[in-house]
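Below are the structure tokens for one structure; questions will follow.
So, chain A:
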Amino acid sequence: MNSQLKILLLKALKFVVILAILDLGLGMAVRMLFFTQSSGKFYRMNRTFHKAKADVFIFGSSRSNHHYHPEVLNKELGLTSYNVGAQGQQILFQTTVQKIILERIHPKLLVLDVSPDWMYKSSEANDNLSELRPFYFGYPDIIGPVLSVQSHIQKLWLHSIAYQYNSTIVHIIYYRLKPQLDVDGYVPLLHFMSPQDFQEQRKADSIRFSGMKPKSFDTVYENALKRFLQNALSLKIKVVMVYSPDYWGAKTEGNPSAEKINKIGRAFDIPVIDYTEDPFFRSHPGFFNDIHHLNDDGAREFSKQIAQKLKAYL
Partner candidate 1 sequence: MYFNTTQYILFLPLVVILFYLTPFRFRWFLLLAASYYFYVCWRAEFMVVIIFSTMVNYFSAILIARNKQDKRKKKIFLVIALVINLGMLILLKYLGFINDFFHELFNITPAPTSPLLYLIAPVGISYFTLQSLTYVFDTYYNLREPEKHPGIFALYVAFFPLILSGPIEQSTHLLPQFRDRERAKLKSSNIEEGIKLIIWGYFLKLVVADRTSIYVDSVFSNVDRHGGITFIAAIILYSFQIYSDFAGYSCIAIGSARLMGFDVLHNFNRPYFSQSIREFWTRWHISLSTWLRNYLFSPLSYYFMRKLQKERYLKIIRPELLTYGIATSITFLMCGIWHGANFTFIIWGILHGIYLIVDRAINKKGGNKVVNIIITYILVLFAWIFFRSENVHQSMTIIKAILTHPGSLYIPFDSDVVAPVYAVLGIFIMLLVEVKREFFNSSFSLSGNKNEYIRMASYGLIIFLILYLGVFDASQFMYVKF
Partner candidate 2 sequence: MESIEILNRINNIFALVLENQRLTLTRESVITNVEGWDSFTNIKLILTMEKQFQMNFNTFEIQACRNIGDLCDTIQRKLT
């Protein structure tokens, strides 16, 4: 064999070993740093996966996270509840989180807060699945397939511990400096939407949506929703789907995606409670933080109302 080739192969071997050692050593440090967080979205995800115990679990995106107040629900329902809502996360995420929780405990009721557009393909939602990466090593069989939705090559990169913790350091530092308040997963919003806020946000939304391409369905999302419902039903756990209040923009009527969600709900015999255009909330702008989210006052009021409705299904 050519002597240069021998030198090269030896060098390559040394390099791979050094890389592996660095990734392992620095990777462990970075992983430790990640899991010492005591507030923020990653901390909440960590608690959801490893510690949270309750009779009622509330799933959903940021709307769920800011709308369901566990203390109010607990009082009204006489049960314990926990909010696992996560900003920007849609059905694929919810089903993954559900699976991980159900491996550990079997709650009495799952509330799935859905948004009307959840059946449409969303590259943003797919990108946000990256938030599951730091937890991959604990649940490779559950999280691995979901991450492959982003790209198949993920599997290769996930072998690197550094990559698993990609884009986490700034959050770690930020929440160390500015801890985020949460109550059993619920994060209160404290702003009161002004008429000017409403005008600006409505305009921004219109501009954003007018430039978008026509939406298409993604069967992967449909199947994920079905799996969510199936997983719960097979363990005899009750499920209720809820569209929580929205001040402007969200629509279930005449919305093909919402119709699909409702159809699936009916097929699985799951009740669907629709607060999207609820006249009470639409006439109380003071309950809103912004056009799509309730503030703490609104969340408390909504939690009271929804708890009454949920009682019927317990």
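Criterion applied: all candidates are chains of the complex that A comes from, given by their letters.
Following the convention adopted for this analysis, contacts are C-beta pairs under 8 Å (C-beta built on N, C-alpha and C of every residue); 3 or more make two chains touch, one makes a residue touch a chain; residues count from 1.
These figures come from a predicted structure and were not determined experimentally.
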- Touching partner of chain A in this complex, from 1 or 2: number 1
- Message: Looking at the complex, which residues from chain A come into contact with candidate 1?
- Response: 2, 4-5, 7-8, 11, 14-15, 18-19, 22-23, 26-27, 30, 87-88, 127, 151, 153, 157, 160, 162-163, 165-167, 169-171, 174
